[in-house]
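Before we start, here is the structure in question, set down as structure tokens.
The complex appears here without one of its protein chains, the remainder shown in place.
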Amino acid sequence: MTRTQAHIETRNRSVCPGMERDTAAEAYRRIRHDSELLCEPLQAEDYLLQSMPQTSPPKWHLAHVSWFFETFLLQVYVPDYRPFQPQFRVLFNSYYEQVGPFHPRPQRGMLSRPTLEEIYRYRAWVDEQMAALIQTVAEEYWPEVALRIAIGLNHEQQHQELLLTDIKHNFWVNPLFPAYRSDLPPSTEVSAPLQWHAFEGGLGCIGQRGEAFAYDNEWPRHTVYVQPYQLASRLVNNGEFAAFIAEGGYKRPELWLSDGWATVQQQQWQAPLYWLKQDNDWWHFTLAGLQRFNEHEPVAHISYYEADAYARWAGHRLPTEQEWELAAAGVEVSGNLRDSGRLHPAPAGGEGLQQLFGDLWEWTASPYTPYPGYRAPAGALGEYNGKFMCNQMVLRGGSCATPAEHIRASYRNFFYPNERWQFKGFRLAEDV
Amino acid sequence: MTRTQAHIETRNRSVCPGMERDTAAEAYRRIRHDSELLCEPLQAEDYLLQSMPQTSPPKWHLAHVSWFFETFLLQVYVPDYRPFQPQFRVLFNSYYEQVGPFHPRPQRGMLSRPTLEEIYRYRAWVDEQMAALIQTVAEEYWPEVALRIAIGLNHEQQHQELLLTDIKHNFWVNPLFPAYRSDLPPSTEVSAPLQWHAFEGGLGCIGQRGEAFAYDNEWPRHTVYVQPYQLASRLVNNGEFAAFIAEGGYKRPELWLSDGWATVQQQQWQAPLYWLKQDNDWWHFTLAGLQRFNEHEPVAHISYYEADAYARWAGHRLPTEQEWELAAAGVEVSGNLRDSGRLHPAPAGGEGLQQLFGDLWEWTASPYTPYPGYRAPAGALGEYNGKFMCNQMVLRGGSCATPAEHIRASYRNFFYPNERWQFKGFRLAEDV
Amino acid sequence: MTRTQAHIETRNRSVCPGMERDTAAEAYRRIRHDSELLCEPLQAEDYLLQSMPQTSPPKWHLAHVSWFFETFLLQVYVPDYRPFQPQFRVLFNSYYEQVGPFHPRPQRGMLSRPTLEEIYRYRAWVDEQMAALIQTVAEEYWPEVALRIAIGLNHEQQHQELLLTDIKHNFWVNPLFPAYRSDLPPSTEVSAPLQWHAFEGGLGCIGQRGEAFAYDNEWPRHTVYVQPYQLASRLVNNGEFAAFIAEGGYKRPELWLSDGWATVQQQQWQAPLYWLKQDNDWWHFTLAGLQRFNEHEPVAHISYYEADAYARWAGHRLPTEQEWELAAAGVEVSGNLRDSGRLHPAPAGGEGLQQLFGDLWEWTASPYTPYPGYRAPAGALGEYNGKFMCNQMVLRGGSCATPAEHIRASYRNFFYPNERWQFKGFRLAEDV
Partner (left out) sequence: MTRTQAHIETRNRSVCPGMERDTAAEAYRRIRHDSELLCEPLQAEDYLLQSMPQTSPPKWHLAHVSWFFETFLLQVYVPDYRPFQPQFRVLFNSYYEQVGPFHPRPQRGMLSRPTLEEIYRYRAWVDEQMAALIQTVAEEYWPEVALRIAIGLNHEQQHQELLLTDIKHNFWVNPLFPAYRSDLPPSTEVSAPLQWHAFEGGLGCIGQRGEAFAYDNEWPRHTVYVQPYQLASRLVNNGEFAAFIAEGGYKRPELWLSDGWATVQQQQWQAPLYWLKQDNDWWHFTLAGLQRFNEHEPVAHISYYEADAYARWAGHRLPTEQEWELAAAGVEVSGNLRDSGRLHPAPAGGEGLQQLFGDLWEWTASPYTPYPGYRAPAGALGEYNGKFMCNQMVLRGGSCATPAEHIRASYRNFFYPNERWQFKGFRLAEDV
């Protein structure tokens, strides 16, 4: 770990809607700084690259998160606020229809200007204005300002994770296979044997709990009824997944969902993303470059379809998000999160339910839908989560690229079932 | 209604796994004959037409349903069975990977041969062999043969509905707007005012009940927990939906799911499928040709996205499939089903919860997923339902093109959220 | 050959702009009847099939050629003419922008109505009206009416050739490989050895000559200058082309034009269209169904790219259209044309330059461009040829599907260099 990277560490969970001004100011400085630290290993041209429509150039991430504060705080709470550059309202709007038009997503990599230098000036400008706002906004507005700052900082942390996953993909499409960091040690541990942990089922509650920050999609907390079930003690690992491949996993349609099999055929998938076979050995691409792989690491960068097919092959299934949350609710948030500095999943060790937090986001069998009684917040911020509640699947638990303070048991991430470039894996479940 | 059409009527729910041989033979003859009756209004070239990849030519439907009996019954239970034409195994396989390769779906309309006449010979051959099988199969096999016949006949009834919806679409792409039937009277009724019916919620049970036939996706019956809710007394109608359009419904992104809005933009949707504006009046295309529309008829041929956007605009939501089934479980199966001979949805009349069965399939807010404990049956028949449990939404209740004996409260239909060519509508729900 | 097919025979070249009314009436009846004779072997559903956007359903051909007479003759010269069906103006317009909008070409196979029966009524109506027009149009209009009839009949003959090539492709996409005619005998002849015929070059004239009918693209006759050259005595045959394949012809990019190689890669071409390898033997699909092939027959259904690559491999080149026409100008029009009844190319026999007319259209090295001084005729008829003078290559000499009276030395056919479904082959040339 370099000196600068070391600064990105676990801190107290200070960012919450009820925080004080000083806490907010400190958290703002710290989290905004983290984004820039993450970019330190990059070279100039890396900032422009967009390897596929779903990813964004690092430069765009750096600007968009600033746009978020400008749009949802400065424009709203600073009297007579004049934007840094009026055209940024369009260029760095991601998808907020109620804010106005936005630059087409697949063309984010077409913007060689503004230059990186200008974007850092933009960040500095926003930071200065935000510092002033935090100190000076009228008391009556502080509660809503504090909430929006909490959203903005969590939003920036999400983009920090995306920065890492997008850079990984950007480098993957380059035949030179460049490394983002050359100082990340490969894992050498051995994973614990898989065990099963049983849960009784019945009535339970899931969703946002207490005063800490949570997204609107974790709301409202509500009662659910589940059958008895058990969960695997750890994530499925590379060696296990390689066995699935060796037994024809990608060639047996009966193991796949119909849409999954169509995707396998169309994309000619034969292994997880980032796997390469060289001289009969499996290698994989990591943020440290192309490496031989450790069979004991959890299998990463797979789609929902692959997770589901593996589970069917293995005679098990994926857990629902209800099952996962009920199991995780009492577990301390710790694990191989970004704060560990590994930036890569590691073999499971220890006893009990392992790897619930960190290592890899876990695909659940649950489509991303609103909780009973959910209403999206009014206005453009209501587009943050609500409008995506269709065609995507819920993932739980955070990854090695997620800041520790960002994750919690009720956190719902969501991606389309064919997407693979995030740090995603899975855990098996079964009926009892 | 022509004399021959009149023969397709409601009968007793005779098709069930436990039926006797005579019952099976009679049901087989009757339901197979229904398919041919439905084709009577067609002209020779109509049989080949496939207007889009999702639809199939009438000729293909007639052959595929016969292939189903040949593949899953004759090939299995008739010793030394020799197929009518070996290549039909590929040509008329829809999607059963475990049976073997299949002719690509988008190219079903490319098969001018076998001719319709040959397909009718194929049907006659299969019918003759099936009649013999029913009479002669050993007693020990009868229970599983009876179950497969039940599946095959329900399968044929599904394709009868598809025949009607596919023909409707096939005629719609023709600028001459031909009518499938010229003897269908337009509706003139007025719909009842919308009322709300409240349900207490709590624990309840859904899924297959009793001995009657049900698909594997209705299994297992299981406990669910729902919040208190209420349902609208009838489906949303054309007049109400026209108001949504008039108030800019198709132009306001804040009303739409993200994927829905992308679809609206890409497909340039401005109204439900089959709606046409002429001289400031809305017309729509029906199986009786192009007609002025009755505002009191339920709005038909809409996608999930449109139903969802309307509900958001109206300040309500769609019901979940659990809510729908709990409400419908005690209601008698009757309504404007195919047996009514209208082949078009009609305005709601009467008291209480109306239109639960018939008129239009109702979009629910529930993604199509397996019930807790579900396992797909072994072998190719397990592909019937299970492999589609991703990316689709559940619809309930049957339509004006569904045979009355085919539908029940636990029946789960499913389509992608952007599909519109089926007879689909929706009912509003809300939290209490 | 069936009795009815035998009626399509060589006749005197009677169709010309200066013909008398009786000659026109007789030619009209005869050529119109030929179209219907060609359809006799078809079954009902065959008439609707459109296997790819470039082909048209037989039914559409039958209607479009009638539309041509209705649009360019009846509508113009019959006072108060009322069209048979006003919507046919759009449905059966192929590409005449100045006539008005047209049904999209790729969707011609989507028109199950009007039925074939109605289209035959349309043909009968047009024929009746045309017969009356020929007898009664005022003498002052006769010259232009005669010219347009000549164009219309030549147009119909072009569509007769397309009928055959489109049916061939329609049947090819069917895994059953149906035969259009089962009474066509395979060729058994042996082709003559290839010899070279030298020409001196220098100044010469090409283009329309004399009073006979010619298309506007053959006009004006003009002087050209060519270097000395020689032409092969016959077309390249299947055996020779199979040797090209055997020596890696489809795998060696250095043999191909850049666009050709891109097409080979994208379409995964490994042989000419209609070739199939079964048990290490080449078979090909013909109008008589799938057959073992005769090495001595000229290689058919190849693109310009394949002809060009073969020529480069063989150390030769393709002739220019100037070279071809200067060589063919003095040669009698005879050969394996449609009138021979074979409907398939045959091995070359005899002495001298063989196969100039018939067997296969010959790709030339000449892009299709206007002759010096060319002006397209005014009005919609000017769209017949002129607007296609870009991106296509000239082919010469007619094929086994071309009526003998339709072809001449100055005739310029044209197709895109990647198109293969016509009866196309090639002859080698070289510099002296």
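For clarity, chains are labelled A, B and C in written order, and residue numbers in each chain start from 1.
Everything that follows uses one rule, which is that a residue touches a chain if its C-beta (ideal position, glycine included) is under 8 Å from a C-beta of that chain, and two chains touch if they have at least 3 such contacts.
Just so it is clear, the structure is predicted and the values come from calculations on it, not from any experiment.
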| item | value |
| --- | --- |
| Where the missing chain makes contact, among the chains that are shown | A, C |
| Absent chain, residues of chain A that touch it | 43-49, 51, 59, 87, 90-91, 103, 107, 109-116, 170-171, 173-176, 178 |
| Interface with the unshown chain - residue positions in chain C | 95, 97-98, 203, 222-227, 253-254, 256-261, 304-305, 308, 365-367, 369-370, 372-373, 382-383, 387-391, 417, 431 |
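Convention: only the chains that are shown with their structure count from here on.
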| item | value |
| --- | --- |
| Category of the chain touch graph - line, ring, star, complete, other | line |
| Most distant chain from chain B by Cα centroid | C |
| Geometric centre: closest chain by C-alpha means | B |
| Centroid distance [mean C-alpha coordinates] between chain B and chain A, Å | 39 |
| Distance between chain centroids, defined by C-alpha means - chain B, chain C (Å) | 47 |
| Mean-CA-position distance for chain C and chain A (Å) | 60 |
| Junction residues of chain B - those touching two or more other chains | none |
